[in-house]
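Only one protein chain is missing from this complex, and each of the others stays in its spot.
After this line comes chain A, so read on.
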Amino acid sequence: MVRIKSRYLLCEINVTDKSRLLLLDDRAVMTAVRTAVARIHGDYGAAQCIIGVSVKYMNAHTGMVFLRFPKRCYKLLWSALPFITCMETRGQKIPCFLNCLHVGGTIRTCQKFLIRYNTQQLHRLLPKCKNEETRETSAEEADSEEDEVV
């Protein structure tokens, strides 16, 4: 069977200022990844980025990103992700860092992990919520996440 295999990295973008997270979009993430790889791995890394590297899903509310890498070079490109310190969008530089949560072979496995992860986070965060409002918004965000990826 000839099948093109790839690796999907589920990453979480952490920013200090939550409101600025909403400004990010998939193109900003893509340029940040490309520049980081070019700096860390030079022309060789930049060439690996041309074919098959893309941002498959980006949720600005929760900061979840699915990055697609080809199977042959995903470790090399993965090693450059911790060196991303800021993303530039619409003329603003937003300091942030990427946390890689899961590596999967297909988008579906990553989505299943994301749903489990969100329920775990919900169980952790809800007891701490002081009032009804925050409780509702966090539950809403987790639900919308589940539906969107499909």
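The rule is simple: contacts are C-beta pairs under 8 Å (C-beta built on N, C-alpha and C of every residue); 3 or more make two chains touch, one makes a residue touch a chain; residues count from 1.
Keep this in mind: contacts and distances are computed from a predicted model.
Considering only "Dynactin subunit 6", "phospholipid:diacylglycerol acyltransferase", "Ribonuclease P/MRP 14 subunit" or "Nucleoporin NDC1", the record for the omitted chain gives "Ribonuclease P/MRP 14 subunit", by its UniProt protein name. Looking at A:G45, A:G63 or A:G104, the residue that reaches the missing chain in the full complex is A:G45. Chain A meets the missing chain through residues 38-45, 79.
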